[in-house]
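Inspection log for the structure reproduced underneath, given as structure tokens.
Every protein chain of the complex appears in place save one, which is left out.
Letters A, B and C mark the chains in the order given here, with residues in each chain numbered from 1 onward.
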Amino acid sequence: MDASNYLYISALLFTIGAVGVVVRRNAIVVFMCIELMLNAANLSFVTFSRINGNLDGQVMAFFTMVVAACEVVVGLAIIVAIYRSRRSASVDDASLLKR
Amino acid sequence: MMQLAIEVGQTATPEAVMFWILGPLAVLAALGMLLVKKAVHSAILMAFVMVVLAVFYIAQDAVFLGIVQVVVYTGAVMMLFLFILMLVGVDSSDSLTETIRGLRPIAITAAVGFGGLMVSLLGRATLGRDAIGLSAANADGNVEGIGYLLFSRFVWPFEVISALLVTAALGAMVLAHQPRSSKKTTQRQQSINRFRGESIATAAGLPAPGVYARHNAVDVPALLPDGTPAPNSVNASLKARGDMLDSNTFDLKKISTQVEEEK
Amino acid sequence: MTISTSLVYLIGLPFAGAAILLLGGRRTDKWGHLLATALSGSSFVVGVYHLIQMVNRPTEMRPISQKLFEWISVGSFNVDAGLLLDQLSICFVLLITGVGTLIHIYSIAYMSEDRDRRRFFAYLNLFIAAMLLLVLGDSYLSLYVGWEGVGLASYLLIGFWNQKPAYATASKKAFVMNRVGDMGLSLAIMIAFATMGTVSFAGVAEQAHHTSEAALTAMGIMLLVAAAGKSAQFPLQAWLGDAMAGPTPVSALIHAATMVTAGVYLITRSNFVFDAAPTAQLLVVIVGAITLIFGALIGTAKDDIKKALAASTMSQIGYMILATGLGPIGYAFAIMHLITHGFFKAGMFLGAGSVMHGMNDEVNMRKYGALRQFMPITFITFGIGYLAILGVPPFAGFYSKDMIIESAFNSGGMQAIFLGSLTLIGAAITAFYMTRVMILTFAGTKRWDEGVEPHESPWLMWFPMAVLAVGSVTSGYLLYHNKALYKWLSPLFEDHGEHEELLKPIVVSALALTMVAIGVSIAVYKYMRENIETVAPVDVSWITKFVRKDLMQDQFNEKFFMRPGQLLTKALVTTEDVVVDGSVRGVARMAIGSGSGLRGLQNGFVRSYAALILVGALTLIAAIWVVVS
Partner (left out) sequence: MNWLTLLMFLPLVGAAVVSVLPKTNEKAAKQAALITTIAVLLVTIAMTLNFDRENVGLQFVEKYAWIPSFGINFAVGIDAIALVLILMSTILAPIVVLAGWNEAHGGRWSVKTFYILILVLETMMIGVFAATDLFLFYVIFEAMLIPVYFLIGGYGTGERAAAAVKFLIYSLVGGLLMLASIIALFVMSGDQFGHTFDINQLSQLQMSSTTQNLLFLGFFIAFAIKAPVWPFHTWLPDAAGSASPGTSVLLLGVLDKVGTFGMIRYCLTLFPEASKTFTPLILILAVISILYGAFLAIGQKNIKRLIAYTSISHFGFITLGIFAMTSQGHSGAVLYMFNHAFSTAALFLVAGWMISRRGSSTISDFGGLQRVTPVLAWSFFFAGLSSLALPGLSSFVSEFLVLVGTFTRYPVHAIIATFGIVLAALYILIPVQKALHGPTTPGNENLKDLNLREKIAIAPVVAIIVVLGFYPSPLLKIINPATTNIVAQLGFTDPAPSIEDK
């Protein structure tokens, strides 16, 4: 079977994740959408690894996972901190930057 | 697109079967993530997508990553998500109406454009390229291969990323940590407060919250001898949260009548 | 004292006086005027010493020059600070220091009541020094220093009582109009350097033969502009009347005897340029002729005694300029008239000052009258000056003015008759208005304001007047006798041979005297009556009104230079604000505007930022897509 099919699905998932980041207000869902995008990228890495016939892509995907883990840890900590102070997990409520 | 359709018709390997079943499911699950109201449902759908991806990894000779995907993502990360979800309120469901004017059309248009262009580009870039396959690279086993690369060519990024991980852990602690708002009182201070405070009435300690058989009584104030509730018998944090109940609800007289009625 | 160094003393002495008095401040109040007078006098003594030396040398050895130091030297532009004393400059040196010293003496008394007398004397000394530098400089550039120096001194002296705004304005007007002339001079110097490679008198004289007529004409015209500015010639004449704002001794020294004649000096000094540029020469004649009549006409309508005399000065200098424009035959006569004019006009100005001194600084002649008895000395000295300016023999003006009229008639061609007639008409008008001045001031009935008690001036004042009166009587004959001045000066000029005589000298004199007689009789007829109005009558013909307004000279300048200039300035200030700086501020406003416009995007919602990132990614990928296809 043609490996590029995986790439198409990766692109679709990435796009869906991007839309999710924009349209969802719940910080946790937003976060999950980001994870979705990362995972989509990982799928691409793995597919490219297969296409190119070496393991570099898989190593990259591995690194991405670690980075994603870090990001989740920090990001969720932030969500908790925000939730503590504002009693809300909606990203729209954290808009102090606006004039 | 035609090419794609032809290929779909022609490929009938087990992998293709797996792909054409799981792939659409994953996309649907991802779309579902956007559309469901409750975050918990989103999380479950997300977990499903991740598992599908793990399957895809394994199907593509990335056994190690597939396992890690299940263990780390579906196991650890998603648990973390759910945990936080529980912390901030599992019941809350999002309103899906958009509050920022014009955002949704922009996002959807941009996304459609983005996805379309991406697919188009991918089609152009990969068409006619045969996958080499990983059988050669995985000759010594997938885990060994990745392990070899990690500790040879990518050892420097590997070390850096470990530092990042440690930093992230520390960062999370710092962020989530709440400093004390007031200084912790020593025992000595407490006893001084108790005996030399405003009133000696509480010198023997605050009254304990009332205990009623029909309710977990910590959030119900004790009743004073004259029958009035004593609010200071309830824990301050419960009071602050608004979780204190009215003790009249559990008035003995009412209970007794109810009992009589039951009889 | 060697000959060469003593040239420096000529200028240095009065300059030192000015420096000491100005820097010394109030400490020198007590003796400042004495020092200034002494220094001016000693400069005169040095001048006389040089004259004696010069007379004793053979003709070709008479001019002496001295290089002081290298002044400006860049590439081929080499100008030394050098002094040149020749037959022409010595005349001026003696006139300046001589008349100057007399006026210093006069001023001791005239200014005795003024709290700033020291400052006045400092300015006077500064003027003497600058004027001497003007006539002693050996190059156009050195002359230029003196030229502007006297302009500065004139500015300071006209505005000496500058607490009166009108006087301050008068001084500013004089300086600015002089600057227009200075512009001409600096352009003349540039032309000289560009075409001849030198700016020294000797160098230009030598190169003039090898230079195109066009260049020389241009240079001549520019020199004429310079001369017109300094000598109050048409069209730059308007400042002189207002310059009478200065104390009267100043008017006598600067605006009658010396500074205003600098233009005559400049043209005479540049004879080699004008001789080779007939067009420029013709323009000189025209300017001289116009001013001659112009000044005389203004003089007929002035009630202010000083302004009447100023108009007369303008007219008389017109005579001189006209003479210089006639070429070699005219130079010597121009200088001769300049010297005699220096005597009689300075004398008359001092006389006017004396009258004012006795009349509580009243300048309106209509409020004088019958002063003959009260100021006999002033009357006599003023009268001598009057006879001299009229050209009554044997007074000085007779010789010098007649020579100019004669030269005009003898200059050849149709132009000669025209010019000659003009000079004769000028003489008649001069006779008219000077007689008017005499009658209004000294004859007739008392028309004084109440409380005025006319009295003769102290001896310190009448002594200089007397000396000048003597000069007004004798100088003409002395200079004329045996063609003394002509012979003295002629080595400096290239003589083109004798001219045909259109009219015999005796005929010219007769004509001139006739014209004078006509002028005098009209004046006597008009003003020798009892009931002169103390306020000028209003119901007069439009010609009189026109003349009273100085032939509209100020209105003309105002309408064609001042107003447009002010409008231009205002327009430019607006342009600066709106267009030049406006565009700069516009750019700034654009930056601020686009910033505040884009600020709307920073609405604080993370999701809209994410949307923007998405749009950005779309753009990027679209770009890639375009590139790839």
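Here is the rule we go by: a contact is a pair of C-beta atoms (placed from the backbone, for glycine too) under 8 Å apart; a residue touches a chain by one contact, two chains touch by 3 or more.
A quick note: this is a predicted structure, and the numbers were derived from the prediction, not measured.
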item	value
Neighbouring displayed chains - absent chain, whole complex	C
Among C:45, C:72, C:510 or C:628, the residue in touch with the chain that has been omitted	C:72
From C:66, C:139 or C:195, residue that would touch the chain that is not displayed	C:195
Absent-chain interface as seen on chain C, which is shown	22, 25, 69-77, 81, 141, 144-145, 147-149, 152, 155, 159, 162-165, 168-169, 172, 175-176, 179-180, 182-183, 186-187, 189-191, 193-198, 207, 209-212, 215, 568-570, 572-573, 576, 580-581, 584, 588
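Going forward, only the chains that are shown with their structure count from here on.
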item	value
Leading chain pair when contacts are tallied as C-beta pairs	A-B
Chain separated most widely from chain A, comparing mean CA positions	C
Computed distance of Cα centres, chain C from chain A, in Å	93
Separation of mean Cα positions, chain B and chain A [Å, integer]	14
Residues of chain B engaged with two or more neighbouring chains	100, 103, 107, 111, 114, 118
Overlap residues in chain C, where contacts from two or more other chains coincide	603, 605, 607, 611, 614, 617
Of all residues in chain A, those that touch chain C in their complex	18-19, 21-23, 25, 30, 91-92, 94-99
Residues of chain A touching chain B in the complex	1-9, 11-20, 22-26, 28-29, 31-33, 35-36, 39, 42-43, 46-47, 49-56, 58-59, 61-63, 65-74, 76-81, 83-84, 89-90, 92
In the complex, chain C residues that touch chain A	599, 602-607, 610-611, 614, 617
